[in-house]
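Note that this complex is displayed minus one protein chain, with the remaining chains in position.
Moving on to chain A:
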């Protein structure tokens, strides 16, 4: 409804005529004819209805708008001027009004107005599309609503207001309960009952629905939740010049504003845990949220196995995510001391973890985060001797002999076992404590896999690593390597190389034995024919053959020098 004009303060003003009264009198027949010549049709919209009401209370203005001032009769023109003056001066405080119009002019105006029997309290504001009633959630002008539809809307607005009032009462009661407020009438402390909370929840959802329907306003899940009643969210305000803004949903912005609020207060509570889950569901790569989640779990002393179970689902849904694995790492670090002395619990936990790792690796066999977590876990839970671990790796290599991650894990499992490996030895360092049987077994394993796919670099690298670890000459496998290189340098049609890695290996064997020319031939053939995309590299290796040893000397001396500098 358009706001009605404030009651005119003129004490001597005649009582306003009802809107239905014919605005003109017999003395102003002309106006009567002009203003009421077209009896308005039944209004179809709210805007039309208000427009008609307005015109009825302002007949001179309506006539002017319709015909133009110059077309009006002298009487009507005079009436219009008086009407304008009256409404203009009515807006002013009495003192200013007196200054604007001399008593004589005032008198004349009133005389004219009374003469026309015009409505003194005419509607002040002309209704306008969009501005008077605003727009609905679809951006449509509420003024264009039909009367019935508008009445519906008014009812809903009234309902919303009623709900808001009840909700405020509820919130005040919550506050009073906290303060231990005693009701003066009943003399009892105010207690918010479960039923009241349930009622409030219903109320909130109704309010959210109404707000959405009336104004298209989407109240976030948290803002309308009773749980977050006492938290004032800290909204994020982006300063000017912002880069890399991301179009994220309002829900995310809301959740972050609550996160900021609770993090500031360092609150650890079940609701904070739920909040982190809510955010992780939208963005699983937010490191701060994960850290805050861990802090909540530790502070509340929640069950780590439960958390890990929840985490499994999240990990499977976010394969490439790193934060999940860091979180898991923290959880295990926290949990481990509680089961460390219980061998059975430890074995059970190790099995559970492995089962999950097998499951997730079947989705993404070379996932770096999973593999690094797995190698860490082997050390933490001392799974070295666990035959299942080695077996599951063998299965993966059997499934895909080129799975380099599985090869890496095998090497780690076999050669970092503290039972026999020298602690502190680098991965590629010779370790005299490694038994020759073990070296034999691993060389053998690598070789059977080379046969399956000679151009697969993984087992070649593996074999080389095993030999270095075991302190063996590379030449100890020369025969095997030579199987893959036939008649090298004996002409293009004779020469056959089944694996460039074999040729590379062979070059190293010859270099080791001091047979530089043979080594050079291998490298040359790689550069010329078998692996031309690495020509630069093979040429570099050829150069190193001739000056390799001297370079090493230089490097060694530099190293000694630097140690003192650092």
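By our rule, a contact is a pair of C-beta atoms (placed from the backbone, for glycine too) under 8 Å apart; a residue touches a chain by one contact, two chains touch by 3 or more; residues count from 1.
As a working rule, contacts and distances are computed from a predicted model.
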Chain excluded from display, named as in UniProt, from "Ubiquitin-related modifier 1", "Tetratricopeptide repeat protein 37", "WGS project CABT00000000 data, contig 2.9" or "Density-regulated protein DRP1": "WGS project CABT00000000 data, contig 2.9"
Among A:212, A:260 or A:348, the residue in touch with the chain that has been omitted: A:260
Listed residues A:126, A:166, A:457 or A:516, member touching the removed chain: A:457
Hidden partner chain, touching residue among A:95, A:184, A:242 or A:343: A:242
Residue of A:80, A:170 or A:292 in touch with the missing chain, whole complex considered: A:292
Chain A residues that touch the omitted chain in the full complex: 234, 236, 238-249, 252, 256, 260, 263-266, 268, 282-289, 291-292, 294-295, 298-299, 320-322, 325-326, 329-330, 334, 366, 368-369, 372-373, 375-376, 379, 400, 402-405, 407-408, 411-412, 416, 426-429, 453-458, 461-462, 464-466, 496-500, 529-537, 539-540, 544, 555-556, 558-559, 562, 565-566
